[in-house]
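Complex shown without one protein chain; remaining protein chains in place.
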Amino acid sequence: MIRTEELLLNVGPQHPSTHGVFRIVVKLDGEVITEATPVMGYLHRGTEKIAENLNFTQIIPYTDRMDYVSAMTNNYVLVHAVETMMGLEIPLRAEFMRLIVMEMQRVASHLVWWGTYLLDIGAMSPFLYAFRDREIIIDLFNELCGARLTYNYMRVGGVKWDAPPGWMDKVRDFIPYMEKKLQEYDKLVSGNEIFLARIKGIGQYDAATAIDYGLSGANLRCTGVDWDLRKAEPYSLYDRFEFDVPLGTRGDCYDRYRIRLEEIKQSLRILKQAVEQFPQGGETMGKVPRAIRPPAGEVYVRIESPRGEIGCHIVSKGKAEPYRLKFRRPSFVNLQLLPKLLVGETMTNLITILGGVDIVVGEVDC
Amino acid sequence: MGAWLSEPLTWGNALVMFLWGVVFLGIVLGFVTYAIYFERKVIGWMQLRIGPNRVGPFGLFQTVADILKLLVKEDTIPRKADRFLFILAPALAYVPAFSVLVVLPYTQNLYFADLNVGLLYYVALSGISTLAIVIGGWASNNKYALLGGMRSAAQMISYEVPLVISVVGVILLSGSLNLRDIVEAQAGGWFWNWNFLPQIIGFVVFIIAAVSELNRTPFDLPEAESELVAGYHVEYSGFRFAFFMLSEYVYVYAIAALTTVLFLGGWHAPAPFLDFVPGILWFLLKFACIVFFLFWIRATFPRIRVDQLMGLGWKVLLPVSLLNVFLTAVYLELFIKN
Partner (left out) sequence: MSEEQEKKDKPEEAPAVDPEREAKLKAAAEARAARQAAKEKAEAEAAEAASPEPKPPSPKQPQPDRLVALVRQAAGDDAIMESYLNELNGDMPTLVIHNKHWRSIASMLKEHDELRFNYLRNVSGVDYETHMEVVYHMISLESKQEAAIKVRTERDAASVYSATPVWATANWNEREIYDLLGIDFPGHPDLRRIMMPDDWVGHPLRKDYEPLDSEV
């Protein structure tokens, strides 16, 4: 009788494919996972605790650092929560600016996901292609607010900087360029037999499970649940634009892949309309009291970030600092299903499934 | 060279042979150095990058610098590693990689050994490198390395079989295991006399199995970076790591040369009117094309999964290569024998 034993393998926190310092302890029988336990907290900076001693304008840069791949949407959820509490009116131009940068950010974020996901699967070139195109967006953001990743762009009541002259034209030029590139990438990768064999039918779950686990974003929509907050509970100006919410049917990695690619296309569609309708003049900051003190009470707002429903729960006591600030981070919630999905899968599929969830560890740990 | 090789072995001859060996080692190392440079440049261009361009003109000395760095790097051996096996593995990987090169003929007259069972010798020796990878993975006392080593063992066993069987058709056609005779059997002036057209099934199976034998994308599972970090050589550093890298690239050399010899007509020109070009240039050209092909697919393909790899090897490649042997035998029986 040969003595066999289970192998306890520590994947992460230093591992090329855990997208940061995420760690997962897996028990392996051969290469098959019998148990998976995610371990978080390596990037926990206590944002929520720090925020209790800062006023709201000071908190905005901290939100940049949560989901650092999609800082604009994080900015938005915080200022949106404060504005909801204070009942502030946002000038149209500022709201357009916000929407445009958020949709650009969604494109950029999905591009990062696309590149790194293929890198996880073993193809290295798409990563560089995706980053080339993301670079254009980053450059535009850089021109807008002087930062490439952590923008600190939005303020309670509007946006900090107006678009510099010619900026909107560059955005306009970017849209057809990206559409063309997207087709190219689709041709390059989406039909690859090896790639399809790697992701079709992997990490499958049904709609009931997805809802029970509170998944959001592409992770929810891949099961066919039509739930995009931009459509379901429109915020900002999303009810002005025409766009579709791509849905999956099987709930596997392939559907998530298709949905994210399609979402880039839809974001470009929104961008095209937004650039068309962009108001000529107007303010970029609304009338905001000198000291931002939301009235006592609480509010929970949520928006659709590239990763899913990002929410902000503020409890205020009428001071300039929040009494309690809590972020509902989509990566954190989406990750919960992972241990259940992984049982019975191989080591290789661990990477495929984890990559398909699309996490940003800064957001998981907050 | 043939006459000279068959001379009796005297001290003088042995010395000359040894010197030839050293010269050849130098050539191979030169190839490896510039193959790596070439790979990085080519993949760089495919990925919209420049590639190495800092060390020397056009970055030509980049690999030299890399090798120097590897040589002076601290040699670490994990405390709980099996010291003897850990040290043995890189050497064991490299020795067969260099030894198989001896049977490869470059032109009619330029070859280092005229072995009757050249092909068999190649296959038998190259199998030993697998052993080195498994040993290295085991001795590192690292779980990722162990998984990488095990994957490598499974992969090599699965692909050695179709690799050998796919060549059987070529052996049937030329009636010899001697690589020089195999090239001679492809003579005839035109490129359609080369084995890759009559043996198209065997050729395809051979290429797939060969890429797998080389542990290169899309079959780079033993060192799958995104899953196993670096696979079997995760604990190796410095010149021991360099030896693993070296043997990997020497195998690129060997497989490219072997493919040229077996399927692409070796040193023969593709058309009779091109015969004025020396045979060695034709050989090098074909050889370079295959090396480029290997780099090209590395920049293009994602990685296959372990179970799919096994499925492909046993369920597709093996039956197809057997079919190829059968078809070739029937063809020979019906049309050639009489």
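Order of writing sets the labels: A and B. Residues in every chain begin at 1.
One rule holds in what follows: a residue touches a chain if its C-beta (ideal position, glycine included) is under 8 Å from a C-beta of that chain, and two chains touch if they have at least 3 such contacts.
The shown structure was predicted, so the numbers you read here are calculated from the model rather than taken from an experiment.
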Absent chain's touching partners (shown only) are A
Touch with the missing chain holds, among A:146, A:279, A:295 or A:344, for A:295
Which one, A:114, A:174, A:254 or A:332, makes contact with the chain that was left out?
A:332
Omitted-chain contact residue, chosen from A:13, A:30 or A:214:
A:214
Residues of chain A touching the missing chain are 40-41, 44, 46, 48-49, 84-85, 211-214, 225, 227, 232-233, 295, 297-302, 309, 311, 313, 315, 323-324, 326, 328, 332-333, 335-337, 365-366
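FYI, only the chains that are shown with their structure count from here on.
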Computed distance of Cα centres, chain B from chain A, in Å
44
Any idea which chain B residues touch chain A in the complex?
43, 46-49, 143-144, 146-147, 151, 217-218, 220, 224-229, 299-308
Show me the residue ranges of chain A that touch chain B in the complex, using the header's touch definition.
7, 9, 15-17, 28, 31, 118-125, 128-129, 132, 192, 194-195, 197-198, 346-351
